[in-house]
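Removed from the display is one protein chain of the complex; every other protein chain stays in position.
Going in written order, the chains are labelled A, B and C, and every chain counts its residues from 1.
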Amino acid sequence: MMGSSFGTLFRVTTFGESHGRAVGAVVDGCPPRLALREEDIQPQLDRRRPGQGRLTTERDEADRVTILSGTENGLTLGTPIALHIANRDMRPEDYTALAAAPRPSHADYTYRAKYGIAASSGGGRASARETAGRVAAGAVAEKLLRERWGVEIVGWVSAVGEVDCPAVDPATVDRPAVDRFAVRCPQEEAARRMEEEIARAREEQDSVGGVVCCVCRGVPPGWGEPVFSKAEALLAQAMLSIPAVKGFEIGSGFAGARMRGSAHNDLFVWKEGRLGTLTNRSGGVQGGVTNGEPIVFRVAFKPPATIGRPQPGVDFAGRPVRIEARGRHDPCVVPRAVPVVESMAALVLADLALIQNARRPHP
Amino acid sequence: MMGSSFGTLFRVTTFGESHGRAVGAVVDGCPPRLALREEDIQPQLDRRRPGQGRLTTERDEADRVTILSGTENGLTLGTPIALHIANRDMRPEDYTALAAAPRPSHADYTYRAKYGIAASSGGGRASARETAGRVAAGAVAEKLLRERWGVEIVGWVSAVGEVDCPAVDPATVDRPAVDRFAVRCPQEEAARRMEEEIARAREEQDSVGGVVCCVCRGVPPGWGEPVFSKAEALLAQAMLSIPAVKGFEIGSGFAGARMRGSAHNDLFVWKEGRLGTLTNRSGGVQGGVTNGEPIVFRVAFKPPATIGRPQPGVDFAGRPVRIEARGRHDPCVVPRAVPVVESMAALVLADLALIQNARRPHP
Amino acid sequence: MMGSSFGTLFRVTTFGESHGRAVGAVVDGCPPRLALREEDIQPQLDRRRPGQGRLTTERDEADRVTILSGTENGLTLGTPIALHIANRDMRPEDYTALAAAPRPSHADYTYRAKYGIAASSGGGRASARETAGRVAAGAVAEKLLRERWGVEIVGWVSAVGEVDCPAVDPATVDRPAVDRFAVRCPQEEAARRMEEEIARAREEQDSVGGVVCCVCRGVPPGWGEPVFSKAEALLAQAMLSIPAVKGFEIGSGFAGARMRGSAHNDLFVWKEGRLGTLTNRSGGVQGGVTNGEPIVFRVAFKPPATIGRPQPGVDFAGRPVRIEARGRHDPCVVPRAVPVVESMAALVLADLALIQNARRPHP
Partner (left out) sequence: MMGSSFGTLFRVTTFGESHGRAVGAVVDGCPPRLALREEDIQPQLDRRRPGQGRLTTERDEADRVTILSGTENGLTLGTPIALHIANRDMRPEDYTALAAAPRPSHADYTYRAKYGIAASSGGGRASARETAGRVAAGAVAEKLLRERWGVEIVGWVSAVGEVDCPAVDPATVDRPAVDRFAVRCPQEEAARRMEEEIARAREEQDSVGGVVCCVCRGVPPGWGEPVFSKAEALLAQAMLSIPAVKGFEIGSGFAGARMRGSAHNDLFVWKEGRLGTLTNRSGGVQGGVTNGEPIVFRVAFKPPATIGRPQPGVDFAGRPVRIEARGRHDPCVVPRAVPVVESMAALVLADLALIQNARRPHP
């Protein structure tokens, strides 16, 4: 599947430019008889949406989702679920000045190189706004995973710039804890310092990067398709498909590359009636297949490319220009990226769950 | 596409257990009239193959590739290219003792959880031997990319355990330089220290992880499909699909998450008649689409799970056992992983090249 | 691609129940810079829509299409084109009586067997209304084919019940000729008799089947992917995916099975500077690949299952019931099916065109 579609059995197709009529998604392959209403989807959209507080962009989008098809009387029919989110707050004029020159580290140049044309305002499909459709679809996947398999997915901010918060326990962290602070780091002292770091970046008309950590608990052993569709491979694809992401690691990650095997191996032990591992450097997957331990991974986000201060550049003809941003923009995306990371993880796992289910012996 | 297939237009399907009759691949969608003979494929297989020297496993496999179909008189026909590599050196008996208990950090447990059955010897499809098929297919992709678009792909070892080699220039490094040292690090002093580190791990009946860095030069602007099939997303999937990989980063990667936007942004400049960037923290992709700068990424490999020294464990029924490896094994996989990384990069780029080509206006 | 998605590079995903909020489609992969506005799509929707005259259902749906994304200033951006058609005339109450018993030759029973649930009214996704999304998407494909390759697609009604019209010349028939009569048969005498046949069926509270013939002219040699994605194979899938279709034949079709090779073979001749064939029993494809001759195929539609007269049946528990239709329904679908057949042909050809384009040597 290419481009704006993702998944094999649980498949999502997203659509929508940042400043067009609407964004949204079509979810095909969701099993029937799942209880689903707009209010099941809205909370994650609200967590993703801009305008949640002083840490995020001031753009005001209600981001109300409407289910156009695929449910009746609050139950899924097994048919495509079309999810529609109107773009209420279009301000293409903010961007017209930019049309003549590519903004640094945006997709302005590459989209023109690719298509010979680009949406005249905002980032088009490269905009973070595109992720609204993913989050709507991901909320459906997450509900399926929770109700059918008891899977819980929790993401949090583990770093903003140089401020780290390594002390979160993946076994117990939950969304209320994460949402206690606007920055979505569950540890108070770190959260406070992260908020300061973001405020400082804003004051300096600058932006700052960060890291989102995510855990998926309750995933049974056996999910993930060997070779090219390993669970970690699809998670990596999913995460690197999120705008601004530059890195992904699972379990021990890059730190694991520095280790010896004797220290890295996760020894098997007997846990609550089944095999488990003493440590979890594997991050919940071995040979591409889940082993029943929590899936733990980290996603690196670069600092947003749009900054308040002017930057030198050249226009499409190579003439020197001065680039000045006028659109609304976040100094740091990671707090709003948390539900996006969770949603993409849910889309991967829902698909792998159905595929593994297909293989079960028929009664 | 799921499981053992990868790609949309340039598609590879691999097959073969580590200790069965053969491993191999079918490449469907390779354009016609590409000059292709076995000797175009063999060199990368030779670089991947075990038994290249004291740094790698002693298993001796000639790994001779045979083209079963898809070419005539040394030219591709546009039809499926079946690539066959016989398994000459099967020693399943080395592994029989392991059948009763899962080896730590291998796929023994997860494959059984998934399938209710597993190849009785070696890692089956989770074995590094599976990558032979990818390398054969990747050599075809690489030849296409080189001849049609002038793309060059070079991977090298940038770290073994705690030994780093950051001083390689992605703009100039080439394969002869990389292959000068058995460890496939082009910098002599680092290479020597890496070889010592590997030798030490072997002596201590242990293993050690490492990092492979890779550059793809000459990729034109415009490759990569927005949203879910961004170039970096497919590269991430491709890399995390390689056995033992725990992390992927492109451009600034995790270090970028610590930076400010003003320092991270790649300013556009005019370069040799087209737009280029002054720095390359984007790693050659912006908004998922290549920008004409070199694509640079890093791949983290955990230390091999098979080590000489005994380890505690439990059998499938939970009874304590002592795990002792007897099969052949590498203390460090990164030198042999270099052609695997290059091959997976080639498979991603060949597919994206054809997809972008499809969009070109018809003459 | 499964279920509600179709195509590899030019991909459509449709959504919408017959009596829900909306139906529509997302087209991903349409090349950029194609001129496209709602008025390019509306005419085919108008030809498909109910309420066009006494031959079709009285249901009144404006079927106005809105482009939600993927275009700007009347040009495609290369991004997903979301097409939205509101359901204005919902009357689920017409169908509530049917919920307890499956209508004969409808999908009421099979959808329940498949999903354990079904839309309580109308045919849900099995309804002919689902084809509105296909027609909207097909209009985009058709415009691309016409503008980039000069392809013309014309369908017409070649039979209604026992009334045949074999005398249409595929080389010259065009849409104005087809639309001259409400029944969409371009031959006056046959059209008159077909209309009588349909009126008779309506009077008798019955329905009647028919055949749609279709020609695609101007398709260059070389489209169609060997083996499983032969042009005729994808056309067959596309046509049998249309509700009520029971048969497909291309070129000589079933009549060809009765012939000798010496009479059936299409001899090659030199035609206007290139190879052509003297006859066209191949129907424009040889070995799954187009040969430059017109693609000609025929599609058999069964009589609509919904008829005015009561029919015996059983409810889901097996108790005898009397089935009486109350919803609106056509006595014959083939006149309205003509744009659906054309649209599905366009979707197949647009996809094959792009795939073949991908293979062209790079300049």
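Heads up, the rule we're going with is that a residue touches a chain if its C-beta (ideal position, glycine included) is under 8 Å from a C-beta of that chain, and two chains touch if they have at least 3 such contacts.
Just so it is clear, the model here is predicted, and its values are computed rather than measured.
Novice: Tell me which residue among C:307, C:340 or C:353 touches the hidden chain in the full complex.
Specialist: Going through C:307, C:340 or C:353 one by one, C:307 is the residue touching the chain not shown.
Novice: Pick from A:209, A:226, A:276 or A:313: which residue touches the chain that isn't shown?
Specialist: Looking across A:209, A:226, A:276 or A:313, the contact with the absent chain belongs to A:226.
Novice: Touching the left-out chain: which of B:2, B:182, B:199 or B:267?
Specialist: Candidates B:2, B:182, B:199 or B:267; residue touching the omitted chain: B:2.
Novice: If I consider the whole complex, including the chain that's not displayed, which of C:44, C:79 or C:356 touches that chain?
Specialist: Answering carefully, the residue with contact to the hidden chain is C:356.
Novice: Could I get the residues of subunit C that touch the absent chain, sorted low to high?
Specialist: 1-6, 8, 14, 101-102, 104-107, 109-111, 113-115, 123, 125-126, 130, 159, 161-162, 201, 204, 206-211, 220-230, 232-241, 243, 245-254, 256-262, 264-270, 275, 277, 281-283, 285-292, 300-307, 309, 311-314, 316, 318, 355-356, 359
Novice: Which residues does subunit B use to touch the chain missing from this display?
Specialist: These residues touch the chain not displayed: 1-5, 8-9, 11, 13-17, 20-24, 26, 28-29, 32-33, 66-70, 72-73, 75, 77-82, 84, 114-120, 124-125.
Novice: List the subunit A residues touching the unshown chain?
Specialist: Against the left-out chain, subunit A lists 8-9, 31-32, 78-79, 148-149, 226, 354-355, 357-362.
Definition applied: only the chains that are shown with their structure count from here on.
Novice: Could you state the distance in Å from the CA-based centre of subunit A to that of subunit C?
Specialist: So the centroids are 38 Å from each other.
Novice: So what's the Cα centroid distance for subunit B and subunit C, whole Å?
Specialist: That gives a centre separation of 45 Å.
Novice: Could you give the separation in Å between the centres of subunit A and subunit B, each centre being the mean of its C-alpha atoms?
Specialist: Roughly 26 Å separates the two chain centres.
Novice: Name the residues of subunit A that each touch 2 or more other chains.
Specialist: In subunit A, 1-5, 8, 14, 114-115, 125 touch at least two other chains.
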